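The complex appears here minus one protein chain, its other protein chains still in place.
Just so it is clear, A and B label the chains in written order, and each chain counts residues from 1 on its own.
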Amino acid sequence: MSAPAHHWVFRSKSERIALRLPVRALVALALLALVLLLICCVSLATGTYGVALNEVIDTLRGLSISRAIDNVVWEFRFPRTLAAALVGAMMALSGAALQNTTRNGLADPSLVGVSQGAALAVVTLTVVFPDVSGALRPWAAFAGAILVALAIQGLSHTRQGGSAIRFILMGIGLSTFISSITSALMTYGDIDRAMAALSWLAGSINAAGWSDVWTLGIWCAVLLPALLAISRSSSATRMGEASAISLGVRVKLIRNLQLAIAVALAAIATSVVGPLGFVGLIAPHAARRIAPAGIGLNLLITAMVGAVLVSLADLVGRAAFAPIQIPAGLLTALIGVPLFIVLMVRSRSSASH
Amino acid sequence: MSTMAAPNAGTHPVRAWSGVPVLLGILALAFLLHIAVGAKQLSLGTVIEALFNFDQTTFDHVIVRNLRLPRAVLAVIVGASLSLAGALMQGVTRNPLADPALLGLTSGAAFAVVIATSVLGLTSMIFIPWIAMVGALGAALVVYIIARLVPGGATPLSLTLSGAAISAFLSAIISVVHLLDQDTFENLRVWLTGGLAGRDITLLFYVGPPIALALIGGVLLAPRVTVLAMGDEVAQGLGVKTGALKVQLLAVVVVLTACSVALAGPLGFIGLVIPHVVRLYVGSDYRWIVPYAALAGAVYLLGVDTIARIAIPPREISTGIITAMIGAPLFIQLVRRRTR
Partner (left out) sequence: MSFRSSLLTAFLALAIVTPVMAQEFPVTIEHKFGTTVIETKPERVASLDYGGIGNLLKLGVSPVIVREWRDKFPSTTPPWGQSLLTTEPVVFTGDIDPELVASTNPDVIIALASGIDEDLYAKLSLIAPVVAIPSGLGDYELAWDQRALIAARALGAEAEAQRQIDAIHARFAEVRETHPEWAGKTAVVGRIVEGEFSAFNKLDIRAKFLNEFGFVTPTALDDITETAFFNLVSPELIEPIDADVLVWYGGSAALQESLDYPARPFLQAGARGGEIFLTDEHLAAIARQELLSIPVAVDFLVPLLEAAADGDPATTVEGDLQ
């Protein structure tokens, strides 16, 4: 353990609420928020419609310069920027919860097949039932993701505890299997539908609109507090299951709830923008390295890191080869894999994390 | 998979030999089945006639000779090559999870071909196999180096994970190249899905000789793989030059994988599944595992390709999808049963 960290103590009037928060983590959170804000601003000022920076600022302040610029800033860029941040946060949180539940530092929704399961469900919906409303997509995605999560749970029940790498490999096998089914479905389906599904599967935030932002926002607002609440209970299990059980903590229930929330977060995000890999893997580790903190604060930092990552990926994908747009999903893979390798190399031995 | 078995444990020489004619017979049957089945119903008599008494003016004969036969030959060659490569890899790395695709070689080969065609503009068929070989070799080395760096060293699990990471990375780059250069990519898109449909059979002239050499080389080197599987020190003690042997084996694996990828695109899981099935019959002596794997692999791919063509008439499922659908669950099972 390093030198004792400085804490900031907050007590409410009646001492009902007392918080002891590490300063470094708070500073980190604030800085990350600032970076996110910066990226969002750059994102709002970037695009194929040439808008000068001062015009962007004016429009944001409410001064309408022209209807076209209003549209570009408020209707095209703003929802996309928000969606990127929200999706990033949700995928990061999903990864954190997944890593906590499975006690496996290499877990990520797309590496265990959860994202692929969600994707398969949505593709099935698009190809087999094309007339069904798009509002059903998040629910279908959730169903698909839950099925995969159950499969993973079932598979990882062996006599031995199971090593981290083994779990991930099984996940990779499962996700490959699911991907092949998805490919088969697209071969079989109507070509129009297949093409629509194909562009969505690249994992891009291109088409995000305000309705998507509302969907993401509402679900995030529901799931994040739930996760925070559950995580506080699950911190007891860090001392070992036996101690936790003796403390009256319902270990199994909490674990399953955490897993369900992790799956839900990944599924909702995937249903809106397609599968987005490696964010859930990288963000929790980065958060831990940036500043050690208690569970709640750690989750917030993780979410912030995820938001920054995906917002940046989306921005770079949009701007680097303009006017050709690279989907954010490809960029997170390109950044994510090398980081994943670094994590692998630096991880402790193959025993559980 | 235990590596402590002595070379001939559980294998009677008689039993080992007896399997070969049986397998050859099955191969012949599978071959016949493959070319007897197709969109057009042909009687077995017609098929046999077409093979031995070819009449150019009968379309049925043309179907058998020019459409189905090349594809069957392709299936045999690719199936045998990938399975043999997988068997060798499993022996050398002492890793039951080894497979040319899982360890990144097929991705590397595909990646090299895409870059050469798209970025460097090399489209002549002569170069493709060699470019693929460079890619496969490069990827294999990177995967190995990374696995070495992982705490615990190049264990089967770390090798596989490293391979998965590299494959994902190369795949993402290919996608980006696709977006930036959609024209050239149209031709490659079909090839990249991995399958035996509509392949250019003339490529066989360029890859035929290297593959033949590699297959023979693999079978000849197989006995020494068994010794190698017992551990480097043991092997050296028995007088085997492990360094040179490993290099030779790597060369064989790379050639087989790269040429298969050049012929049929990236096909996965074949090299994983077949050696395990073969081991159930012949035990752990690679002298037998390797040639049996080649034969069994040919049968397997013939079977899978036949299914791909008749499963959802009149459409075809890509063969690569089916090998993944069969291979992935087996992969999961194998991982589950690992103790290390």
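Keep in mind that, in the parts below, a contact is a pair of C-beta atoms (placed from the backbone, for glycine too) under 8 Å apart; a residue touches a chain by one contact, two chains touch by 3 or more.
Because the structure is predicted, anything quoted here is derived from the model rather than measured.
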| item | value |
| --- | --- |
| Hidden-chain contact residue, picked from the options A:I181, A:A207 or A:V251 | A:A207 |
| Absent-chain contact - pick from A:A68, A:L150 or A:I218 | A:A68 |
| Candidate in contact with the missing chain, chosen from B:I63, B:A147, B:V177 or B:V290 | B:I63 |
| Where the missing chain touches subunit A, by residue | 47-50, 68, 71-72, 75-77, 134, 190-192, 195-196, 199, 206-207, 209, 211-212, 323-325 |
| Residues of subunit B in contact with the chain not shown | 38-40, 59, 62-63, 66-68, 179, 182, 190, 197-199, 314-315 |
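Please note the rule applied: only the chains that are shown with their structure count from here on.
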| item | value |
| --- | --- |
| Interchain centroid distance [CA atoms averaged], subunit A/subunit B, Å | 37 |
| Contact set on subunit B toward subunit A in their complex | 97, 146, 149-152, 155, 157-158, 160-162, 164-166, 168-169, 171-173, 175-176, 179-180, 193, 268, 312, 315, 317-318, 320-322, 324-325, 328-329, 331-332, 335-336, 338-340 |
| Subunit A - residues contacting subunit B, complex | 106, 155, 158, 160, 163, 165-166, 168-170, 172-174, 176-177, 179-181, 183-184, 187-188, 202, 277, 321, 324-326, 330, 333-334, 337-338, 340-341, 344-345, 347-350 |
